[in-house]
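Every protein chain but one is kept in place in this view of the complex.
Naming follows writing order (A, B and C), and every chain is counted from residue 1.
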Amino acid sequence: MRLPADARGVYPIAPTPFHEDGRIDHASIDRLVDFYLAIGASGLTVLGQLGEAPKLEHAESLDVATRMIRRAAALPVVVGVSAPGFAAMRALTREVMERGAAGVMIAPPHTLRTDEQIVGYYRQAVQAIGDDVPFVLQDYPLTFSVQMTPTVIRRIHTELPSCTMLKHEDWPGLEKISTLKAWVAEGAMRALPILVGNNALFLDYEMERGADGANTGYAFPDMLVGVVRLSQAGQREAAHDLFDAHLPLLRYEQQPGVGLSVRKYLLHRRGLLSSPALRVPATPMSATAQAEVEHLLARLARHDARARLAQVA
Amino acid sequence: MRLPADARGVYPIAPTPFHEDGRIDHASIDRLVDFYLAIGASGLTVLGQLGEAPKLEHAESLDVATRMIRRAAALPVVVGVSAPGFAAMRALTREVMERGAAGVMIAPPHTLRTDEQIVGYYRQAVQAIGDDVPFVLQDYPLTFSVQMTPTVIRRIHTELPSCTMLKHEDWPGLEKISTLKAWVAEGAMRALPILVGNNALFLDYEMERGADGANTGYAFPDMLVGVVRLSQAGQREAAHDLFDAHLPLLRYEQQPGVGLSVRKYLLHRRGLLSSPALRVPATPMSATAQAEVEHLLARLARHDARARLAQVA
Amino acid sequence: MRLPADARGVYPIAPTPFHEDGRIDHASIDRLVDFYLAIGASGLTVLGQLGEAPKLEHAESLDVATRMIRRAAALPVVVGVSAPGFAAMRALTREVMERGAAGVMIAPPHTLRTDEQIVGYYRQAVQAIGDDVPFVLQDYPLTFSVQMTPTVIRRIHTELPSCTMLKHEDWPGLEKISTLKAWVAEGAMRALPILVGNNALFLDYEMERGADGANTGYAFPDMLVGVVRLSQAGQREAAHDLFDAHLPLLRYEQQPGVGLSVRKYLLHRRGLLSSPALRVPATPMSATAQAEVEHLLARLARHDARARLAQVA
Partner (left out) sequence: MRLPADARGVYPIAPTPFHEDGRIDHASIDRLVDFYLAIGASGLTVLGQLGEAPKLEHAESLDVATRMIRRAAALPVVVGVSAPGFAAMRALTREVMERGAAGVMIAPPHTLRTDEQIVGYYRQAVQAIGDDVPFVLQDYPLTFSVQMTPTVIRRIHTELPSCTMLKHEDWPGLEKISTLKAWVAEGAMRALPILVGNNALFLDYEMERGADGANTGYAFPDMLVGVVRLSQAGQREAAHDLFDAHLPLLRYEQQPGVGLSVRKYLLHRRGLLSSPALRVPATPMSATAQAEVEHLLARLARHDARARLAQVA
């Protein structure tokens, strides 16, 4: 199955589950994927920026991706293949596509500056991986220090037909969505699905600006599915009510560094991960941070029953 | 009046009000300051990063600062004096201190990298402005690309007795507050008031970590005063309830670039600024953004009467 | 006198001379300018990146620029007016143009990334200073972290007729000169004088690529004049012989940080500056560095009599 040219809905960014001793936790992979299927995810993404990909040896990366792909069955699985060189990117792409990946996600290296450098980089990446592999363009200036204007995104999308989705994580980014969607409406560029990231911090208004869904890793992807559906159904205030209830926690999880520990802690508390363990290097949660997250959960539980979790022993 | 060594509470960051034609709007300066006094602000800061200081000619900067200082009367006024060179920093410091400023705020230039460079910079800044001028250390890595560890902050604070307050805007920053406050408690450093910025995105938990207040420009500084007081009074859930009600709007205002337009629009809607005008260069709000802000206000008004504003004509 | 649209030759970047106690040294300003006139400079630039402009108070900047302009008489004087905001840029521009400056030089702020941001910045700068003021576009990615492609330079030059010269300091930069000069030759853009900076580290081949001269501060501007003339006269090997003799010292002076101390030391040793003093903050030369510079001078003196200086006491 290939990543569809009209992707929409929620593609959760899957974390890589580990046992306490650092081994890959296959049972949790299965549990996570089953959960994504159950909540109505439209696809999923593995080995992304927050999937701890750089901490995996090559064989492990393949192992994780393959297990996710098989378990996801009918759901398209996108695999992050960003790498410092095209050789590694090409090798990983070839292997995961052979194993049934729907496409790959490529982030720009932090050294790119000019419009021409950015377009040129994606041109070379497509030469490396092959123009028959659908790819997701990741636009995340806060992390990668690469700024892509709407014009540059259109150039990449127009020149490279295998560009199939935009993972939009610019900040601020509302006007960018409006600009791109207006261009599509005017016929100034072909359709480009936009799924938003940045831990969904602006999902509420991004949907209203025309985004097609979310592609991020917040520990309540079921909330993301809910907001996307309510928004697409025109139930504006209900969408905002649901979103706003989660915003204090979502904001807490969005912190750089410690955020991934928070996310894994939450997924562990929800029973989806056997352990909240990260591989080193990691920014662990302090006891105070853990208490803050429990406090946020308790407050959230007043509005969303899914946050009513069993007490920590 | 000098910036006290035990500053606490809310020091709003004042915007610079302009008329539609770009002239400085003195009536709005007075109205803003009166408002800060009325809501219980403990001080205020002018010509900060979001005070459009670089768009002012030197005489205008002095004019704005002087008017604020006079109107604020008993409140300490801190003036931002960050500059590419020490000559301009020294000149502006001398002039505003003569006019009654309580102290100055100094941000690090983006070129600093190593711990020694950072400490050395502040040592030279103090040589330039004089060691009798209280200064606020601004720690805002997201904007300035300079990362100060707690160790570096302690070195600066220990070596330079005129370092009187930390404007804390690191992100994430909760553990940094805990570390610094623990050091003070242990006697490992002398007391250092910490007032938080970053549009107060984490004010709720920052207060619980030991912050002494807020030093930021959110358009509802009265909410900041409320959260700080509730938190200091131990009314934890009430503090969070108030904060959470504002979080959707506060997050919207925190966006880089367009955020200042949002803030001025809100202050205009609240009747504090005669006009929401910015001087160029500015990122204006689109009509869609304006409608989003009105929507956020309407939703906020369900929880906080201060957001019940007259309809836009 | 206005900066001519066909500038060529050598425009030395003048340092700001100080007395040992930090006061501006007017006699050395006069001596420097007289020297530039005597060696056949075509113009000169003051208050540039290495003119210690940020260490001057506003009145001092005006004083230095005015004295240079008057003394230079018939030579066009370009004044650096880069500033963190357009208000200061406009004010300084207005004042120096009234006093007879030939034009201004504007460097981009380090925050610019995309092509549109860069073009937009210069558009706004011209609105601020007025489109009747000739300006020099400074392209120095190593220092400013802003990368301008030839396409962006052409866009700026085409859209803004007051763009009168390119101070070219990209590294590497040979192909950029070839591209721009080819475009002019093909009629794809109007003529744009290119004077090279970066301490002239590639002046030899930059001239062969079509550069029109040099706009940099090496302590032997008479060598720069010589290389430019020999190259323009077709005496290729003689130009390289002269250049190569200076390259060991030129490279030493080009070091970031300490380079300006080296340059002022050399100008002092040549009798042009009464003192090698810099204002703080400065990176002073160690005794070892001073001995190395003397060694480089002694070796250079075997090839170029101008380096035969009286012994240090």
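Quick note on the criterion: contacts are C-beta pairs under 8 Å (C-beta built on N, C-alpha and C of every residue); 3 or more make two chains touch, one makes a residue touch a chain.
Since this is a predicted model, take the numbers as computed values, not measurements.
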| item | value |
| --- | --- |
| Residue among B:Asp6, B:Glu98, B:Glu116 or B:Asp131 that touches the chain left out of view | B:Glu116 |
| Chain not shown: contacting residue from C:Met1, C:Ile24, C:Val184 or C:Ala289 | C:Ala289 |
| Option touching the unshown chain, where A:Ala7, A:Leu56 or A:Ala277 are the choices | A:Leu56 |
| Listed residues C:Leu201, C:Ala219, C:Leu266 or C:Ala307, member touching the removed chain | C:Leu201 |
| Residue numbers in subunit C that touch the chain omitted from display | 171-172, 174-175, 178, 201-202, 204-205, 208-209, 237, 240, 243-244, 247-248, 251-252, 255-259, 286, 288-289, 292, 299 |
| Hidden partner chain, residues of subunit A it touches | 53-58, 60, 83-88, 90-91, 110, 121, 124, 127, 279-281 |
| Where the unshown chain meets subunit B, residue by residue | 113-117, 146-149, 151-152 |
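Convention: only the chains that are shown with their structure count from here on.
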| item | value |
| --- | --- |
| Shared interface numbering between subunit B and subunit A [over half = same, under half = different] | same |
| Mean-CA-position distance for subunit C and subunit A (Å) | 48 |
| Chain centre separation (subunit B, subunit C; CA means) in Å | 39 |
| Interchain centroid distance [CA atoms averaged], subunit A/subunit B, Å | 33 |
